[in-house]
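And then subunit A:
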Amino acid sequence: MLIQDNLVLTRSDPSGMGGTQLIYRLKNYGLSAVNRPQEEINQIHWEVEVIKFKDDTVSSFEVCHTTELADKTLKFYTDKSLNEFIEKSFQYFEELGSLEKMLPQEP
Partner candidate 1 sequence: MSLETLRPSPAFKDVLPVEYKDLVEHGPYNNRNGKETQSVKVTDMGKFKEVIEEHPMCAGCAMTLFIRLTYIGMPNPEHTIVVGTAGCGRLAISQASVPFIYGNYGDTNAVASGLKRGLEVRFPNQKKDVVVMAGDGGLIDIGFQGMMHSWFRKEKFTTIMLDNEVYGNTGGQESGMTNHGKVLKMAPRGKFGDKVDALGLAKVAGVDYIARLAPTNPARVARTVRRAIMVAREVGHSYIQAYTSCNIEYSIPTPDVMKDAFEIEKERYGFEEIISPAAKEYLDEVEKKAKKKKSDR
Partner candidate 2 sequence: MANVVGSSVCRTAVDEGKPADWVPGGEKQTAVDPMKMFHELPREQLFITGSEAARESMRRANIDIAIAYPITPQSESMQQAGYLYDEGYIKEYYRAEEEIGTFSAISGASRAGVRSLTATSGPGLMRGMEAISSWPGARTPIIMLNMCRVINTPLAIQPDNIEMSFMLNTGILMLHAENQQDFYDFPLAAICASEQVDVTLPAVVSVDGFFCTHARGPVKVTPEEYKLPPRDGWRSAVPAMDNENPPARISRDAPIQKSNFISYHMHSSWQQEVFAAVERSAKYFRKYLGSLVEVVNPGAEDFIVASGCAVSQAREAVRQEGEKGRKVGLVKIKTIRPFPTEEIYEAVKDAKRILIPEFNQAGWLHKEVCSVLYGRTKGVIKNGPRVYGGMTMPTEMILEWLEEFRKEVK
């Protein structure tokens, strides 16, 4: 079972390639996990991006390759490894949130 906490949107992948996209959000950061069709079913995998939200809506975000979590698109071949990464990133986002609060605010 995939982690349901902080899962803000489950939708058909908007690229139109088929498959499902899950969007997790914790504060201003989150994860996009996409699962696309593969000719060989055993090749189906998760492509995960760390994302940063632009506003309060659930689908307005940009890919973020500057966190310590990931500097590129990640691939996971099992739901278990995806879940482990989601949990790890939730912890990271919590910490990141509190760190960002300590930064001087732009005028």
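By definition in this document, a contact is a pair of C-beta atoms (placed from the backbone, for glycine too) under 8 Å apart; a residue touches a chain by one contact, two chains touch by 3 or more; residues count from 1.
Here is how the candidates were picked: all candidates are chains of the complex that A comes from, given by their letters.
For clarity, every value in this text was computed on a predicted model and none was experimentally measured.
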From 1 or 2, the one in contact with subunit A within this complex:
2
Going by the contact rule set out above, which residues of subunit A touch candidate 2 in the complex?
1-2, 10-12, 14-20, 35-39, 41, 44, 57, 59-60, 79
